[in-house]
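Sharing a structure with you now.
Only one protein chain is missing from this complex, and each of the others stays in its spot.
Here the chain labels run A and B in written order, and each chain numbers its own residues starting at 1.
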Amino acid sequence: MLNFLARRLVQLVPTLFFVSVLIFSLQQLLPGDPALVMAGEERDPAVIAQIRQQYRLDQPVPIQYVYWVKGVLSGDFGESLRNKMPVRELIAQKLPVTIQLGSMAIVIAFLIGIPAGIISAVKKGTAWDYGANLFALWGISTPNFWLGIMLIFLFSIQLGWLPASGYVPLTENWRASLAATIMPAFVLGNAIAAILMRHTRSAMLQVLESDYVRTARAKGLLERSVILKHAMRNALTPVITLGALELGTLLSGAVLTEQIFSIPGFGKLIVDAVFNRDYAVVQGVVLTTATIYITLNLIADIAYVLVNPRLRT
Amino acid sequence: MTDAVLGTIPVTVAEQVESPARRAFRRLLKRKGAVAGLIVIAAFMLMAVFAPLIAPYDPIATSWSAVRKAPSAAHWFGTDDLGRDILARVLYGARASLVAGAISVAIALSIGVPLGLLSGYRGGFIDALISRITDAMLACPFLILAIALAAFLGPSLGNAMIAIGISATPIFVRLTRGQVMSVKVEDYIEAARAMGNPRWRIALFHILPNIMPALLVQATLAIAAAIIAEAALSFLGLGQQPPAPSWGSMLNSAQRFLTTAPWMAVWPGLAIFLIVLSFNLVGDGLRDALDPRER
Partner (left out) sequence: MRILRLAVTAAALLLSFEATAQTTLRIGLAEDPDILDPTMGRTYVGRIVFSAFCDKLFDIDEKLNIVPQLALSHETSADGKELTIKLRPGVKFHDGEPFDAEAAKFSIERHMNFQGSFRKPELATVDHVDVVDPLTIKLVLKTPFSPLVAQLTDRAGMMVSPKAAKEAGDKFGLKPVCAGPYKFVERVQQDRIVGEKFADYWNKDNVFIDRVVFLPIVDATVRLANLKSGGLDLIERVLATDIKEVRGDSRLKLSTALELGYFGLTINIAKDKNKGALSQSEKVRQALSLAIDREALTQVVFNGEFVPGNQWVSPEHPYYQKSFPVPKRDIAKAKALMKEAGVTLPVAVDMMVPKGAENEAVAQVLQSMAAEAGFDLKIRVIEFATSFKQAQAGEFQAFLIGWSGRIDPDGNSYVFMHTGAPQNDGGYSNAEADKALEDARLINDAAQRKAIYEKLAKTVLNDLPLIYLYHRRLLIAHTNKLEGYKQMPDGLVRVIGLKLK
């Protein structure tokens, strides 16, 4: 086990190196001059030259890269070109918002996905099963942004039940906070619920056919207790691990969803930064996202090995 | 393999021994969902190809007197902010979506599969290098990667396809590599090696055919994802350029008129949903049909 862990950790180093190179080349790929973008209407050559110099935009790319990596290693992600905020602070400000949104989405996904998966497995071949499968297909086939627009249309514009956009921190007013985030969280959770439902269904089917459950049945236990006590516990461990992994997917999904609902979280931060060519912010955010993703993957892998000792080679 | 026994009578071989592809297809047709998906996809393809014949109006002809009109007998789906017929634009928009789905996946396949083969079969340093780069790409949010690439290449449908294709590549590298790793220890590969076949031959003629089913399933599902990605990029203004219609950019302009002309947002969204659903249905069906465990 220790061996496995050590190997995975060693692999992290080159991966993170490539992530940093990728992030930095992304910046170079983006067309347009950040200093010009920053200036907007106030384009004066002298001022722009000064900004370039100030942010080392006039230096060769490898040198910019070295400066950046040096900063990151000492915990300094640089500052936003657009508003001078340290990137680290920006991230600290935005991450909780997306985490709240993501947690709500995961809860919604679990609440919908797992019961639907269990029902469809237990009632395989019935209308219940078809219904659950249809739901899963709907979930993975609906474009996030369209669902978002339609929900705004229905619940905010037509019915006026929920605010169309904006965000209120949980600590400030939890009701308002939930009201503002329930639609985007549903949009995000909907897709994940579908994936979870499918995994739950197949895991349950496998477990239900296993000797273990057959024995339990043969012992004359009630069907309900077989399913609840024996089958579910075994089937759900991998599903929950998988659900945790979906947190990474959430960050990706949040990109558009936050844009549509004007939620000031991670996704909105990065899209705005890309369009404003706010390099330091793009780099900091992508690096954080990638690190979170890689860490979650690592945890999932370890969990898998713990569950499945045969893989420990 | 009961068919093989009957194969002793030479004349009937062609009829009796079913090729794996045929068998998979026959199985696929047994699945209602997959068949429905195939029909919808075929319908959309026909619509895309024959759009000029079916569409009641020119999709880019503006009409100042018919701006943002609700659905009616004259305009079944209504008109948009420039008085263009939405039905015609949805029909023509199928072209952008289908082409984008197919081409971006083709790009992803043509880069990802060779790299995956190389990585999985060669192993060693090359494998480590390719794997780590793949990991790095997978660690960045897919859409951000696509947005950055599309912005770099400049907004156009073609560039959006390239951007999506490249962003989707690591999935195929990883899948191919994993498949190769599991196939290469099989006996028939060992046999081929023993017979002195060169490596590239083994990779192309012995390994690749065996991992095809998995690739096919993934590719079908990837088309669905690519269509959504194209719509997302167009929605952000990085895909199909006006006045040419695309479902994503139609949704983009619809957003401004949600209160006054909600029909502008309904139809293109429904179209995306339908086509993506169909590809997912077919992908699922294929997965089951190609699964050797299910008979």
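By definition in this document, contacts are C-beta pairs under 8 Å (C-beta built on N, C-alpha and C of every residue); 3 or more make two chains touch, one makes a residue touch a chain.
All values derive from a computational prediction rather than experimental measurement.
The missing chain, though absent from the display, is touched by one residue of B:N197, B:N210 or B:Q241; that residue is B:Q241. Of the listed residues A:L9, A:L29 or A:M85, the one in contact with the hidden chain in the full complex is A:M85. Contact with the omitted chain, checked across B:T176, B:N252 or B:N280, is made by B:N252.
Touching the missing chain, out of B:V67, B:V99, B:A214 or B:L274, is residue B:V67. For chain A, the residues touching the absent chain in the complete assembly are 30-33, 36-47, 50-51, 54, 82-85, 90, 93-94, 152, 156-157, 160, 163-167, 260, 262, 264, 268-269, 272, 275-277. Mapped onto chain B, contacts with the missing chain fall at residues 62, 64, 67-68, 81-83, 151, 154-155, 237-238, 241-243, 252-253, 255-260.
Convention: only the chains that are shown with their structure count from here on.
Chain centres here are Cα means. That of chain A falls 23 Å from that of chain B. Those residues of chain B whose C-beta lies close enough to touch chain A in the complex are 33, 128, 132-133, 135-145, 147-149, 151-152, 154, 224, 228, 231-232, 235-236, 251, 254-255, 258-259, 262, 265-266, 269, 272-273, 276-277, 280-281, 284. If you check the complex, the residues on chain A that touch chain B are 11, 14-19, 21-23, 26, 29-31, 133, 137-138, 140-146, 149-150, 152-153, 157, 251-252, 255-256, 259, 270-271, 274-275, 282, 286, 289-291, 293-294.
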